[in-house]
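In what follows, a single structure is set out as structure tokens and then discussed.
Here the complex is missing one protein chain, while the rest keep their positions.
Here is chain A:
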Amino acid sequence: MESYLFPFDNLLCMLLGISFTVWFTLLLVFIIVPAVFGVSFGIRRLYMNTLLKIFEWATLRMERGAKEKNQQLYKPYSNGIIAKEPASLEQEIQEMRRSGSGLGGAEFDMSDIFYFCRRGVESIVDDEVTKRFTAEELESWNLLTRSNYNFHHISTRLTVLWGLGVLIRYGILLPLRVTLAFTGVGLLVFLTSIIGLLPNGGMKSFLSEKVHLMCYRICVRALTAIITYHDSENKPKNGGICVANHTSPIDVIILASDGCYAMVGQVHGGLMGVIQRAMVKACPHIWFERSEVKDRHLVAKRLSDHVADKSKLPILIFPEGTCINNTSVMMFKKGSFEIGCTVYPVAIKYDPRFGEAFWNSSKFGMVNYLLHMMSSWAIVCSVWYLPPMSREEGEDAVQFANRVKAAIARKGGLADLLWDGGLKREKVKEVFKEEQQKLYSKVLVGGEED
């Protein structure tokens, strides 16, 4: 019996060896080398178009299947349950007065409470903020169970396709991407440490730029990110700040693979810390200790100092402060807009058909999230570089921030919201409640003084 196993053993080893070599060669030739030189074979685009065709077919099958069984396929009204009154507090109360006891004066009426009551219950049924922090609901299925809200078994063909998808994604794509990710990160740490040994000067900056770009490009391929850059003539220059809307930690990789930026962030421990220390050897980034983050003046000073030095790279900042689900842009924190230099806005919009890029940090941890990313089909996104903006005369930081935010929202096709991204975690400031009280009192007391 044993003698039979030996030739098979050898055969098996040989096969494994060959397949490994072939795989690695393919990896090198088709992915790593183009990444190093910044060229593309267009394989990812081909992949994307094929996937789209498959998704369309899958959706058609499902629609047909649903029609046969006479069921409803699409979730009705994914944008709201109720129609909210657009009228303001003042208008409502004036109307109540007119249709009410006709007392003429703006006196308190027992029915005034109806306005607040109704608004309160409306917000219980449907509010703007909670909607922004859950992943966008899709209108067609992209063969990922995680975006499958209520699909049941519609046809065997579809389930087989889905099963095939799982095999491909977890069996082939995931290991490939993980290998690439390790390669990219490893190279980054190794090469930047070496460059750090060089004396400061033109050579160092040049090499550092090349190394950073190369490693980020490998990481981009590790996620199979298909990115379209628009308006590259507006790319951020030295001595400025680049601001962008924030959907996931991947935003950094996407932007940094097309240009060199100085990163800003807190010093982390572990692997992140190692990467941070290595990066800062090759070119200046701004890493803050945890204690320093609270001191706004210190932060502002370090940022201004960096910006004033024209030889240093533009700073990359995400003013929303947290990840939003890519359907809207929330309030920008004014800190980065107080520094008084040119701001280069960038809009990033992900295509959710291929994989949900939004990081719901209250639901998933970082590792879980990365795993999700690497087992999706692809990350497809568009990046628009907007023309630079500066603070105008008589404009304060908040107004400037809002102006930039509106421009980004418009370009990326996102809704422009007044709400603070920090609302995901914190309580509402008293200021908002006072606003309502002020309005109401103006109607009441202001009217009486006439």
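FYI, a residue touches a chain if its C-beta (ideal position, glycine included) is under 8 Å from a C-beta of that chain, and two chains touch if they have at least 3 such contacts; residues count from 1.
Going forward, contacts and distances are computed from a predicted model.
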Per UniProt record, name of the chain withheld from view ["Centromere protein X", "pyruvate dehydrogenase (acetyl-transferring)", "Probable glutathione S-transferase GSTU1" or "EF-hand domain-containing protein"]: "EF-hand domain-containing protein"
Omitted-chain contact residue, chosen from A:G120, A:G201 or A:G394: A:G120
For chain A, the residues touching the chain missing from this view: 66, 71-77, 80-83, 96, 99-102, 107-130, 134, 138-139, 141, 149-152, 419, 423, 427-428, 432-438, 440-442, 444-445
